[in-house]
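What follows is a set of notes on a single structure, which appears directly below.
Every protein chain except one is present and positioned as in the full complex.
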């Protein structure tokens, strides 16, 4: 039974982690650390946990760590830099759900995250946790940098085509829509219900912190360069990310496209494929699935669709999948998985 | 052409006032006062106003007032107490959309609003602005206390029956649901989209500040005492209030009920009646209408339904209706009204 | 391993049953019967099931039944009357999620369901499946009439107080709000997104088919008579029921109320209590929990709040709970339950 701590338990990703881990047969939640809700029971912070767990939120204290096998860190950017080095030094395995250990280029980090990086020496130790593409490295990782929600939805859709050179030097157009839980529980006027409901807006065009992450790992896992634009939008829904990715192909061979997806994901229990079909966001909400569909239109434009739950496959669910890989369990332990892979 | 100022222009009621007054043939917006957005164009605070108005939000300054005929005050509770006395002294007519001048009993004010009242001497000058029931007094008022959103929806439904002694000493059960714009633009974690969406919750049961207001004016306009419970809820919608009011009648004569409503509201251009029918919230959103329906079930329980737009009939629209009454215009000027009153 | 069939698998309750049973360690789904989608894979009817199950929807055929231990029936009113007798005759255990076997009074059935009852002789065999209040009878039942969604939410809140004579002859005022999935997948103009969104409406006031069911079992389990009005509303949300129940008590002793709830539900793993607190709908969505809160205001009005997921505790979840009871499993098997009952 793994003894587990969570730093940042009271955010939206934190509570998903708690729920997933309570349901996991090999995990025991031992410590919950937080900031604004220290001394409060986590089940009073998130009433949905009432009756399920009796832990209080505590101040992080490195002296507690000796009993822990793994700590999940779910903190805003910059905050993990204060905690992860202490955990690493204490030889606790770490899965960081934030963005602090995903980029190796410090200049990119400063430019997009808008502050300095105080833990540069650990960057080389961090393993990017895109479970379907990096499981061999994750197995032996001490520090996993769990992918961002947008990057997960985008990389899972593009990588099979880039790796198989179906997308080569074409420009890639990425439009994504995210539910509001992606912005976390931090209060801000523009996340009030009356500001989001019955509306839509793009934001952070060209400056979103996920841009260098998307680029880095698309290129890393495919071995090819990529040029793209990425326009994130806020969706009037609580959960989920829906990415529509368009590529004007020179040669659009639907069979090669089908084959690329089938071959890459034949053994991936959380990937569901829609050949010449369009997935819907609601079908992945509350699951660890990534539903990927594709259509080639008359102009040889390939349109890819990728749907995930931003808090699960885009955060806590993939983190548990990575925990399973790190500790030698079946990667689906404690998660609902595909058992039928007949496309 | 009336010269008009608004204090508190950047809140949700404020922007509705701006829109209604821009569309009003006898009103000219001259001054917009605010707090957090001083120096900003109101059309940058509310992008929906872009292109419609060129005024900036300014710091309130009593030396400006000499040019104004009327000032609307749309401030949080307690804030109006600082502004209204200055306006009153300057002999500007005032319509206060907040709760500071609705109660005459100071103890009730302190108990429900949870702070002191520093402008007690003006309370006797304030006229309650329930347009359909108090127009004679509103005509000559210098200071109108515009009703709260819940009280408007509830009083308009109950008064015809109380005045006509159809409801006498029966206990009245009031359940109301409000869209989130009722809570204003003040940020708070529990008004985030992800906290309100796909949910419902009651709040302030037995302690809501509208309780003494509901009681006072039900009794004032009907001449009868009333006992009731009031349970407000938050609805996952931006606008509107829907009140479901149940009374277990001793004698339930549907004809008398019908007559009471028809007689009281035959000349009310903003009241629409649903005899033995149920109104829907969406049909009043973005209007100054109050839709009232009623059904008597087999147990002689009378169920009343009352639907308004909380920001219009429950705030800015009724305020403009009151402005019209105060300045001798037709009460519907600048507002969409009923022209067909065939029930 | 129980071999299980579902009749009516393609509705909203049907798909929830499929999901819960796929996750249940002692259940094997063997047959899915339907009507409009015969010949289609259930994972094509509900894309959320893609990859999880390979069964097709078939025409109901009583010759299949010999291999089945239990059949869940999730059909519109009247349709179950054609299927349940065949299952009963074949000595298959049955859990009917519809309303056809909940009432023993045929006149009530005709009046509220608006058609005849063709299976009267089985009514005496049916056991009402309110798990928390009838488990002894459910254990030995051949045919369980699973409770309606509104009755579940209302009875669980009222029964502890009625049984303990805290509510006696007072009139009970029940206002409920349901998400739209309660209306099923049958198409109708007034359930279109654009008709429901940003709105609220009451419906079927005084004539809802759950009225006699609420009355019958409140009286059956409490041993007391009850008079109430019930006003159901449609909520702009997909899932959940929120009931606000007001009773003007003669004697309102908060300690007795607290005790009644604590005593009745101390061993109920799906009931969560909120003493002098208000539950929120979102905290029960996607769970089998019923969250019950209560407040007594200054007028001695007791206000009860009860929140459930209409498709889970109000349908498929309680059905699985009843299956567990019928077959001698722990009632929580396959469902998330409370482990901490410290109020």
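Which chain is which? They are A, B and C, in the order written, and residues in each are numbered from 1.
Here, a contact is a pair of C-beta atoms (placed from the backbone, for glycine too) under 8 Å apart; a residue touches a chain by one contact, two chains touch by 3 or more.
Because the structure is a prediction, the values reported are computed rather than measured.
Considering the whole complex, the residue from A:236, A:269, A:317 or A:334 that touches the absent chain is A:236.
Checked against the full complex, the candidates A:206, A:223 or A:328 give a single residue touching the omitted chain, namely A:206. Screening B:24, B:233 or B:272 for touch with the missing chain picks out B:272. By the touch definition given at the top, chain A reaches the unshown chain through residues 171, 173, 175, 177, 179, 195, 197-203, 205-207, 227-229, 231, 233, 235-240, 242, 244, 246, 248, 278-282, 285, 295, 297-299, 301, 303, 305, 307. Mapped onto chain C, contacts with the missing chain fall at residues 12, 179-181, 185, 187-189, 191-198, 236-238.
Residue-level contact of chain B with the missing chain is found at 22-23, 43, 46-48, 50-54, 197-198, 272, 279-280, 282-284, 286-287, 289, 291, 336-342.
Simple rule for what comes next: only the chains that are shown with their structure count from here on.
Of all the chains, the one whose CA centre sits at the greatest distance from that of chain A is B. Spacing of chain A relative to chain C, judged by their CA centroids, is 36 angstrom.
We define each chain's centre as the mean of its Cα atoms; on that basis chain A and chain B are separated by 46 Å. Centre-to-centre separation of chain B and chain C, using mean CA positions: 39 Å.
In chain A, the residues that touch at least two other chains are 197-198.
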